[in-house]
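The complex appears here without one of its protein chains, the remainder shown in place.
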Amino acid sequence: MRILFVGDVVGDPGMLAMHQMFSHLNQSLKPDITIVNGENAAPSGKGITRSIVQNFWKLGVDAITLGNHTWDQKEIFDFIDEESKLIRPANYPEGTPGAGYVFIKREKYTAAVCNLMGRSFLLPLDCPFRKADALVKELRTKTPIILLDFHGEASSEKQAMGWYLDGRVSAVVCTHTHVQTADERILPNGTAFITDVGMVGAYDGVIGIERDAIIRKYLTQLPVKFEVQEGRLQFNAVVIDIDPDSGEAKRIQRIRIDDDNPWMD
Amino acid sequence: MRILFVGDVVGDPGMLAMHQMFSHLNQSLKPDITIVNGENAAPSGKGITRSIVQNFWKLGVDAITLGNHTWDQKEIFDFIDEESKLIRPANYPEGTPGAGYVFIKREKYTAAVCNLMGRSFLLPLDCPFRKADALVKELRTKTPIILLDFHGEASSEKQAMGWYLDGRVSAVVCTHTHVQTADERILPNGTAFITDVGMVGAYDGVIGIERDAIIRKYLTQLPVKFEVQEGRLQFNAVVIDIDPDSGEAKRIQRIRIDDDNPWMD
Amino acid sequence: MRILFVGDVVGDPGMLAMHQMFSHLNQSLKPDITIVNGENAAPSGKGITRSIVQNFWKLGVDAITLGNHTWDQKEIFDFIDEESKLIRPANYPEGTPGAGYVFIKREKYTAAVCNLMGRSFLLPLDCPFRKADALVKELRTKTPIILLDFHGEASSEKQAMGWYLDGRVSAVVCTHTHVQTADERILPNGTAFITDVGMVGAYDGVIGIERDAIIRKYLTQLPVKFEVQEGRLQFNAVVIDIDPDSGEAKRIQRIRIDDDNPWMD
Partner (left out) sequence: MRILFVGDVVGDPGMLAMHQMFSHLNQSLKPDITIVNGENAAPSGKGITRSIVQNFWKLGVDAITLGNHTWDQKEIFDFIDEESKLIRPANYPEGTPGAGYVFIKREKYTAAVCNLMGRSFLLPLDCPFRKADALVKELRTKTPIILLDFHGEASSEKQAMGWYLDGRVSAVVCTHTHVQTADERILPNGTAFITDVGMVGAYDGVIGIERDAIIRKYLTQLPVKFEVQEGRLQFNAVVIDIDPDSGEAKRIQRIRIDDDNPWMD
């Protein structure tokens, strides 16, 4: 089973890049399942709206994961419980709207997609490692094919999660820094891992945001309005091949597309 | 002019990887100058000792940069002022021992190497952007060939620095997360940039540290003794080619060597 | 010379408490100078508006200090440079709108009021201790009567500032936690000190904000809209008596007024 996982889609440039690349990638890579991190997909780069969710479904995305920007658009509270394939970090406290995982069926196989958030430099949610244990226990009753999007800031917390789950899930793909890391690998017990998948959106911004605004913020420490950067685009993702019977990952490949790294079929 | 910049060397495994790889890389890549981030090179992975500094010089390293772990080994206060090619972040407050930059001569050319530290999730040092302005002004009176090791946690702060200095320095290579990013590029005005060079040390640890200890820390929130991970090795670096007359970067290439990515001459 | 320093005034309830108490306090305490921290005085409890500034002047306030909420109301950028007695933390970087100190004349004496912000758990501004040195040097050329509002979170940073300036300024009164501390004292070399003056506003909120909203925030980790708490009021301040010739503080007295601690003339 082949899963295409696309990193944080940021604002309108992110959606534009999705439209431009998606059918090419589908034709070329033929993934069985496509998952996108959509926490920045609203036009402002903060949160996600109902219409963006619909756009993702129209494109053919199978599941959307989220992160610390999950709730930035208030309207999400109106639709997150209706959209079963839109999942938020599972370690928000009990009673939080939305769900933290979803099952996706492909002929005789079922894949589980789940989402967790790290706590280093982020919110004090429930322990993601204990929650991972609970998720694995529950999801493995249905399928050994499990992909976790672990949304976190600290490289140590993300790598710790990879090793913690090695052999228990098919893939731990991390998000949040918006920069693709070059450390994709299959861990010794068969879990695919990458410290960050990277983002989809402006190529000449600072993590997708207008670069002059970010620089001004660092220089002045004053409130600055952040807009999404316009102009050239980048697209970052990973493709993971999983043995559908064992759930073991066989291969993880980075995809990085921008003007300096053009797409070759 | 070709500069080889090697990311955070972590503990004894890091030094072992340096010894194993260094002559191969020199023969193969023939860099004019080699720089190493040494903030974790002490056997414990914290700070640097006098004997490790000597080892780096013996290997042929031309300059050592540092970061938030600069002062972890107390003995550094005894030798940092004697070792002019061992530099610490320049934005420590005035009066701090050691220097924040060094010049290295190669025949008729001089390169300047400087070090700054970000403030996001790290210490409240002096503003690294303003300090960068001051460094550029001073260093460019002598040479247009300037490499900055910007040691920082947040990807946004690191990318902001790259864009801020684009066209004013030859390279902004960032360190600290110990994970190589895949976003190396030449920015539009000629500055080579990468969000993180990655580390040199254990391949099967968590950012070089014993993985079970890090996992235990996240699980228990109790004090945990961190040792350097043993076993297989990884080596991460970048090679930058600079036009020595203009200081403009022409090429930046990532080097990633581990069991899954073997070295090919 | 007697200075009345009033802690963070929070929202409409804060302004109401100011109107209710101010003439009583003036009649009873007869301060020569009255200073108010106004960083939360806007109706929403965030920042300050032009009309609130005018209200303070009408009440008879002589200077307003600020803090991390200085810039929450965008309109402040329109008037901060015209209002010389409205001061913001002096350790914002050079070029920041507004000033960090003001002189106030009373017959033959002049008092200097200045404002700094701590960096622990707050923004990475310029070093407040070095900036304090510079301020003391500059202000003492005109007067030994100097009051500093040090706006900070960590009790250690605030106490460190008190000891650092002991004998060099008349008073270090700290703000930001919105809770009055009971540690007011004259330090050995004549500087009046208190770790936090406390706030003016709702008595039954959480640091002046609607208590159920704050509790919901801690319980859910979701975005919550914070309104100012309504209902009963509290008023917290200190009165400091200073020898106007030496600048030495002779006495610091806490004022705490609420339903459990009624005002007695």
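We call the chains A, B and C, going by the order they appear; numbering starts again at 1 in every chain.
Methods note: a contact is a pair of C-beta atoms (placed from the backbone, for glycine too) under 8 Å apart; a residue touches a chain by one contact, two chains touch by 3 or more.
As the structure is a computational prediction, the values presented were derived from the model and not from experiment.
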May I ask which residue of B:125, B:139, B:171 or B:255 touches the chain that does not appear here?
B:125
If you put the missing chain back, which residues of chain C would it touch?
121, 127, 129-130, 153-157, 159-160, 163-164, 177-183, 185-186, 188, 195-196, 198, 204, 206-207, 209, 211, 214-215, 218-219, 254, 256, 260
In the complete complex, which positions of chain B touch the hidden chain?
71-72, 74, 92-93, 95-96, 123-125, 219-223
Contact footprint on chain A, counting only the chain that is left out
93, 119, 124-127, 130
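Everything below uses one rule, namely that only the chains that are shown with their structure count from here on.
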If you average the Cα atoms of chain A and of chain B to get two centres, how far apart are those centres in Å?
29
If a residue has to touch 2 or more other chains to count, which residues of chain C qualify?
93, 124-125
